[in-house]
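Notes follow the structure.
All protein chains but one are shown in place.
Naming follows writing order (A and B), and every chain is counted from residue 1.
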Amino acid sequence: MLRLITKRLFETIPVLFIVATLTFFMMKRAPGGPFDSEKQTTPEIRAQIEAQYGLDKPVWQQYLDYLGHLAQGDLGPSFKYAGWSVNELLWSAFPVSLELGLYALAFALTFGLIAGIIAALRKNTWGDYVPMSFATFGICLPTFVTGPLLLLVFASWLTWFNASGWEQPRDRVLPAITLGLYYTAYVARLTRGGMLEILSQDFIRTARAKGASEWRVVWRHSLRGGLLSVVSFIGPAISGLVTGSLVVESIYQIPGLGKFFVMAGFNRDYTMVMGTVLFYAVLIIVMNLLVDIVQVWLNPKLRFE
Amino acid sequence: MRSMSALQKIEMLLEVKNLKTSFHTRNGIVRAVNDVSFAIAHGETLGIVGESGSGKSVTCYSLMGLVPQPPGRIEGGTAIFAGKTDLLNCSPKELNAIRGRRMAMIFQDPMTSLNPFMRIEDQIVEPLLIHGLASRAEAVRQAVQMLEHVGVPDAAKRIRSYPHEFSGGMRQRVMIAMALITKPDLLIADEPTTALDVTVQAQILELIKRLQAETGMAVIWITHDLGVVAGFCRRVQVMYAGRIVETAPTEKLFANTRHPYTRALQKSIPALQPKGTELYTIPGMPPDLSRPTGGCAFAPRCEIARPECSAKLPELLEVGLQHCSRCPFT
Partner (left out) sequence: MSPPQPITEVEAGHSLWQDAWLRLRKNKMAVAGAIFVLVLALASLTAPFMPGLSYSNQNLALGATAPSAAHWFGTDDLGRDQLSRLLYGGRVSLSVGLAATLVSVLIGVLFGMISGYIGGRLDALAMRFVDILYALPFTIFVILLMVIYGRNIYLLFIAIGAVEWLDMARIVRGQVLALKKQEFVEAARALGLRKRRIILRHMIPNVLGIVIVFSTLIVPRVMLTEAFLSFLGFGVQAPQASWGTLIQDGARSWEEFPWLLFFPAGCFSLTLFSLNFLGDGLRDALDVRASKD
């Protein structure tokens, strides 16, 4: 286990390094700057601001400075919001996105697993066709279609929920469902597939021969193996949730990291964009490591490699 | 066919009458078990011999309720266990109470038959826990004991391992331990040595022999190998195309073989053939079980076949004491 973690760290650091470097140089070569949209400034004031943000130094110097700051976990000041550092902005927005992401994931796993297990146990009957048809639709519908649709039905016609905002607990529901729907469908499909595969194995026959009830066969003998493919999906799912949050937070006007990132993109807030990209990269890599650890725990065959 | 027990008048452990099991596939209905009747007494060792597709395994799966019900279907028959329960026509609860407890089964491939995600310990104690025969702690104690008894060294430690950490022979011993831990009255062994190395085969056979002698349980040994049966089973039943074609006490079967198929099987045993000659194989192909002919299923491949053989299905007739054959011409 420890070996796994150290191996991962060795792989991660070069990747992060490459990501940071690429982002830095891309930003440098971009046309326009963070101050183009501001009111007309005199050349002197501009020079002053540039000096303040270190933009007057030679590029390689800026690069090294940046790396140095990164190593200390400092992502620099925001170009757009004077007086705020990127770290501060991230920390204010991230908890919101984290909450949204967790709810969406919880929704996806709960309903996806239940649907998938039921579908597997009731193969080729209505108990299978109905959930799986929903799943096929769920996979095809993107968040920017389901979001407005859900708003239309539940916020506009039925007025059960607010159309935007993040104040009341109720505000969490529609965004979480919108974000999680695709993953619910995917998890349902994976679960069904995994369970069916396990249930057709010989050792299930052995379990029945021992007099095990169907419940026991499913719960004790099948789940662990059947869920393997779901667990390995959680890694890419997290990446998708991050991406999806960009849209969901925009539709529902949620003050999360996704929204900040989009706005930073429009505002050419260099440091904010880079900082967010790096933050996401680190977050995802850490989550993937955790998922891998869970996988090893679930599948004893992996422990002996 | 006259029931065996009519001669012996002792209560049979298991009496199977007119078992019919089919599979409804896309290409037709496959009659895997086609009106099979037999009985096994307490403590008796019965060998069921046949090729793949003869129905030998499906017969026993049907008794254990392990035939997947689509596409399989038990079309008819009764199987009275211990004079009380009809295995083919009882509730799932009743069946679950018997299987794993009084009737146990071990399978051909121990690698796929053990759950790779569970420790050996959890798998071996399971029958005891399911049937409420012991507490967890007590069950573990018995499991370790059983594991030692079947010849797994360092049992107390190795019981915490996973199946893939064991060799093939060891895994089969684990299966045996798991099956016998509840001291069942009947053990069904479905080709337990076929997937193992030759040397290990002999060991496993000896192990089961020993255990049978110790516990006095009945054993049904399914195999395609007449040789194995000769060394262990008191009675043999030969199946072909879903039907019994010959059944007899072992010595009689070898000394006075009646059915042409049994004779052909004997001829095919490599060890019994003269060196230097070509190996004997039974000519022709196994029958298509979804297209039954009206007559004897072996006729197309039989050396002494006559026109009447393909016309009408011969009955299973007694040809000697406890010896029945489905060929009237030998």
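Rule of thumb we're sticking to: contacts are C-beta pairs under 8 Å (C-beta built on N, C-alpha and C of every residue); 3 or more make two chains touch, one makes a residue touch a chain.
Predicted model only: the values in this text are computed from it and were never measured.
Undergrad: Would you mind spotting which of B:A271, B:M285 or B:L321 touches the chain that isn't drawn?
TA: The missing chain is touched by B:M285.
Undergrad: Using the touch definition from the top, which of A:G127, A:G193, A:P236 or A:P255 touches the missing chain?
TA: With A:G127, A:G193, A:P236 or A:P255 as choices, the missing chain is touched by A:P236.
Undergrad: Give me the chain A residues in contact with the hidden chain, please.
TA: Given the touch definition above, chain A has residues 11-12, 15, 19, 23, 26-27, 29-31, 136-137, 139-142, 144-145, 147-149, 151-152, 156, 205, 235-236, 238-240, 242-243, 246-247, 250-251, 261-262, 265-266, 268, 273, 276-277, 280-281, 284-285, 288 touching the missing chain.
Going forward, only the chains that are shown with their structure count from here on.
Undergrad: Report, in whole Å, the distance between the mean C-alpha point of chain A and the mean C-alpha point of chain B.
TA: Chain A and chain B have C-alpha centres separated by 54 Å.
Undergrad: Quick check: in the complex, which residue numbers of chain B touch chain A?
TA: 64-66, 96-101, 104-105, 107, 109, 112-118, 126-127, 130-131, 162, 164-165, 175, 178
Undergrad: Provide the residue numbers of chain A that touch chain B in the complex, in ascending order.
TA: Within the complex, chain A contacts chain B at residues 201-203, 205-213, 216, 220-221, 224-225, 298-301, 304.
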